[in-house]
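Have a look at this one before I ask anything.
The complex is shown incomplete by one protein chain, all other protein chains being positioned as in the whole.
We call the chains A, B and C, going by the order they appear; numbering starts again at 1 in every chain.
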Amino acid sequence: MRNIFPRWTNTIPVKIIVALSFIGGAVTAGITYYATPKYTRVGYQPTQPVEYNHEFHAGQLGLDCRYCHSGVDTSSHANVPGANTCMSCHKNVKANSPLLEPIRNSYYGEDTNKDGQLSEDEDLNGDGLLSAGPSVPWVRIHKTPDYVYFNHAIHVNRGISCVECHGRIDQMEVVHHAEPLSMSFCLECHRNPEKSLRPMEEVTNLAWHAPHQEGESHDLAQIHAGLQIKENWGVNPPLSCTGCHR
Amino acid sequence: MDIKYGISATFNSAKDIYIAAGKVRDKGYNNWECYTPIPIHGLDGQMGYPRSKVPCFTLAGGITGFFTGMLIVWYMNSFDYPLIVGGKPYFSPIFPFPVFYELTILFAAFGTLFGMFFLNRLPRHNHPIFEHKGFGRTGDDRFMIVIEVEDPQFDEQETESFLKDLGGKSVNIIREPID
Amino acid sequence: MATVSEKTEAPAILAKIKPAPWKDAPLVENRRSFHWVTEKICGIVESKTPTWWWWCFITALSIASFTGMGLVYLVSTGVGVWGNNNPVNWGWAIVNFVFWIGIGHAGTLISAILCLLKQKWRTSINRASEAMTVFAVLCAGIFPLFHVGRVWFAWWLFPIPNANAIWPQFRSPLEWDVFAVSTYATVSILFWYMGMIPDLAVIRDRAKETWRKYFYGILSMGWRNANNHWRNFEMAYLLLAGLSTPLVLSVHTIVSFDFAVANLPGWHTTIFPPYFVAGAIFSGFGMVLTLLLPVRAMYGLHDLITQKHIDNICKITLATGSMVGYAYSMEFFIAWYGANPYEGFAFINRAFGNYWWSYWIMVSCNVICPQLFWFKKIRENTPLVWIISIFVNIGMWFERFVIANTTLSRDFLPSSWGYYSPTVVDIFTFFGTFGFFSVLFLLFLRFLPLMPMAEVKSVMPQADPHGGKH
Partner (left out) sequence: MIRENTSSKEIQGKQYWKSLDDLADTPGFRSWVNQEFPEGASLMDGVQRRGFLKVMAASFGLAGLGMTGCRRPEHAILPHGKSPEELIPGIPAFYSSARPSSAGFIPVIVESHDGRPTKIEGNPSFASSGGSTDIYTQASVLDLYDPDRAQGCFINRSETKEAESSSSWKKHSSADITESLSKIENLGQVAVLANHSSSVIRNSLFSQLQDKGVKIFNFEAVDLLNPEKNLAKMLGAEKSLRTFPDFSNAKKVLSLDSDFLGNREPNSCTNTKQFMQGRKIHSPKDSKRMNRLYSVESDLTITGGVADHRLRLSSSEIEGFTALILINLLQSSGNQDKKLLEHLFELSRGFESHEKWAQECANDLLINPKQSLVIAGSHLPGSVHLLTYKINQTLGNQNTCLQYLEVNHTAGNLASLCESLENKEIDTLLFIGGNPVYHCPSVEWTDLLKSVSSTYRLGSAIDETSQICDFHIGQSHFLECWDLGETWIHDTYVPTQPLLAPLFDTLSDLEILSSLFGNIKKSYDIVKEYYESNADISDNFEDFLKIGVANTKPSTLKTLPDADSAILKIKKRKFELSESSLEVLLTPDFHTWDGQFSNNGWMMECPHPITKLTWDNAILISPVLAKKLEAKYPELGLLPDSTMLNKNGQIAPDTAVFKDGKQKAPIVILDVGDHHQISAPLYVQPGLADYTVVSTIGQGRSRVGRVGSGTGFNTCSLLHSDANRISSGASIKPTGEFHILANVQEHWSMEGRAIVRETNAKYYAEHEDFAQHMGSESHSPPMWGKDQGASLAVKASTTPRGNSAYEHPDHTYEHSETFGRHQWGMSIDLNQCTGCSACVVACQSENNIPIVGKDQVLRGREMHWMRLDRYFSSEERKGAELPSDVQVSFQGVACMHCETAPCESVCPVNATVHDEEGLNAMAYNRCVGTRYCANNCPYKVRRFNFFDWNKRDTDELYKGPLGEKNDSLVDMGKNPDVTVRMRGVMEKCTYCVQRIQESKIRVKVNAQRKAKLATGKDGADFTLEEKDLKVPDGTIKTACQQVCPSDAIAFGDLSDPESVVSKLKNNPRDYSVLGYLNTRPRTTFLAKVRNPNPNMPDYNKKPHAYREYSDKAYPAKKDKSKMESQSY
């Protein structure tokens, strides 16, 4: 008989092993990087129907987050403001800007001549009540799954700043998804709340840093301050399922 | 073109090759091999082989498996995310014992198989011995001794006649073609 | 040692009674040669595919499609298409799982434990039994995998890091099952395959067609029949046998933990591990008989699978059957002796309650039927042995059914007592697995050496380097 396989095949098994270990490593690394929320979510930056500039409003003008997201410290949800909130300023400021058209439509609704009065021919459904216009279809950026019950009020009131989950919104012209908001992201903070706790006053101050002494790093100062707050307030973030899943 | 690989001699029975192997060894050959359809008891001794090293791989695999098991259980259930489950402790060597146990066996089995492959330098699909015409029969009912060219004592005529003296039939030179 | 025994004088009693010389039945009959063995085994693989094989294969394939369709329906629609309910949350799926896993025990047992016990008669049946093990474990694996409600998340049972930072729970017997069954499947395949390498090399060396040369060439890993190979191979084989022995015992022990670790009356008993292992061996040998007797007839392997083999298997079946029977009675005794009313009722209910028929099918198939093997006449009657082996299989399926369903259907609170009956989907999915098993087994018969030639040869008289005849 003769050899079935040529001589070069003798090195094939070793080559296969080496190749497999490389491919395996690459696939694992790829999945870890590309298939986790750190990649799939962070950076999501949809185009909004109205080019609202957070960098300008929250950063330069210094509007407090709660001016618009007014429910954030009382409700589980941080509401997106209705058109009336926008219009409280924009009735006067840039009242005729074409960029604000969707907001004005939403606000005035039936009141087509925008005089705040409902005339006979404007009252389409004849009930004498002024109906609002179509909602502004803001595109949702941050979303936890249905089975996750994140409560804004408890976080905001217990010294967790907006910046922890949403990043430096005050520096974003167009808002994007800044943190992965995955379960491991939540757990990291729940396990070590001292890394994020800050005084209640400073919660909406996205630029805040714990006051630090000479020679002390930012992180260390934060941990010192955080531990103090944790102790004072009895902060005890839940680590078991019932904290977030109901 | 070809190069010589060795000289082969076949035998008809286990008994013959058993005796012949002893004589080859006594003669002081080092690079030689018996090809048999079955593992023949005692042939290792006759050829002067030491005990197989496979058990070392098995042991290494077993120990790795046991500690891998223990490590994943401890890390996952007790260190990284301890959760209260049925009021049982976060870690104990008792409750997850089946996991350690199975992993011990799994890794030991891998150690054994791959150890065997490693020691036999398998898989190796191309080998000069496959060029031998009668090699096929060594899996069937022929017994064959091959003394390789590599052997310091190898001398084409002498070795050939030595093998013939041992009672080997169809003594052949194995040639490996080179392209 | 030998010299010592030669010197000892025979006891006087031997002189008086003049014992008849012990005639050890040969393991290969009709003084066959090595070459005959090679021709016989390789011939099966090399000859033209017989027509009956095609018929069987097509039939098996169509039966196997039932499982496929059943599973597609199950996954697309929900576990509700099965008959499971509350309180019987497991139903047929787990019964079938334990049944197949049990069958999967004989192969490794034959190769491993009998190997360690130096039972030479194992050689002609171990390859087929190992194949049976592997295929049975594959069939078994279908059920625990697909019985979960969200099979697409079944990977959560494996310790894989994930963005949710949550891990499997190692206190659960199901988690142990994951490790036990996957280890068992892996090690069985390794063991089966490693044993096959020298035989694959033989087929490779005999091959005429190119595809065969490459196919068997790759599979045989360049095996060269060299003594150095044999040396490491034998050691590895022995070690794998040594590893498989505790493995095979642990797998069914862990499977029995699925029940024994639960707190339900009738499940929560310490007798389960040995009882399950005995039952597994019992059912496994039953299946070996069921498979090998037709194969023996089809391929004319009477010289290799001799009456002695059948006798031995029958005897093991008898022994394990009796052990299982002992376990049945012991369960009753302990339930009574333990004086726990819930436990006591669970067993009375098994025998006389809503599933009484399944209990008595189980007892008659598992305990009474094998008792026939006490008789040599019956052991020599191959068709009868085959029929009994089928009863053993049926009985063992019912054993698992009895354990799983009687307990669940009537447990602690009478208010939640219920009844379980399978749906068409259950039945089809289960019977389909027989087709799936047969497909694999037929492919095995067709393409792989169904007996370890080297091992069969090595138990033939010619293999003896000291006394072989020419």
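By definition in this document, a residue touches a chain if its C-beta (ideal position, glycine included) is under 8 Å from a C-beta of that chain, and two chains touch if they have at least 3 such contacts.
Note that this is a predicted model, so its numbers are computed, not measured.
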{"item": "Partner chains on view for the chain not depicted", "value": "A, B, C"}
{"item": "Given C:90, C:135, C:192 or C:436, the one touching the chain that is not displayed", "value": "C:90"}
{"item": "Which of A:4, A:65, A:100 or A:136 contacts the chain that the document leaves out", "value": "A:136"}
{"item": "Residue of A:61, A:154 or A:207 in touch with the missing chain, whole complex considered", "value": "A:154"}
{"item": "Among C:105, C:171 or C:400, the residue in touch with the chain that has been omitted", "value": "C:171"}
{"item": "Selected residue (touches chain absent from view) among A:99, A:200 or A:220", "value": "A:200"}
{"item": "Residue ranges of chain C at the interface with the undisplayed chain", "value": "73, 76-81, 83-90, 147-151, 153-154, 156-157, 164, 166-169, 171-175, 178, 258, 261-264, 340-342, 345, 348-349, 352-353, 408, 411-421"}
{"item": "Contacts of chain B with the absent chain, listed as residue ranges", "value": "81-90, 92"}
{"item": "Touching residues (missing chain, whole complex) on chain A", "value": "40, 46, 70-71, 73-77, 79-85, 106-107, 109, 116-117, 124-125, 127, 129-140, 143, 145-149, 151, 153-154, 157-159, 198-202, 225, 228-229, 232-234, 236-243, 245-246"}
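Here is the rule we use: only the chains that are shown with their structure count from here on.
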{"item": "Identity of the most central chain, Cα criterion", "value": "C"}
{"item": "Inter-chain pair with the most contacting C-beta pairs", "value": "B-C"}
{"item": "For chain B paired with chain C, centre-to-centre distance based on mean C-alpha positions, whole Å", "value": "29"}
{"item": "Chain centre separation in whole Å, for chain B relative to chain A (CA means)", "value": "61"}
{"item": "Length of the line joining the C-alpha centres of chain A and chain C, rounded to whole Å", "value": "56"}
{"item": "Multi-partner residues of chain C (each touching 2 or more other chains)", "value": "165-166, 205, 217, 222"}
{"item": "Residue list for chain B, restricted to those that touch at least two other chains", "value": "81, 83, 123-127, 130, 135-136"}
{"item": "Chain A residues touching chain B - in the complex, by the definition given at the top", "value": "1-10, 12-13, 187, 239-240"}
{"item": "Residues of chain A touching chain C in the complex", "value": "1, 4-5, 32, 36-38, 180, 182-184, 187"}
{"item": "Residue ranges of chain B in contact with chain A within the complex", "value": "81, 83-84, 123-127, 130-133, 135-136"}
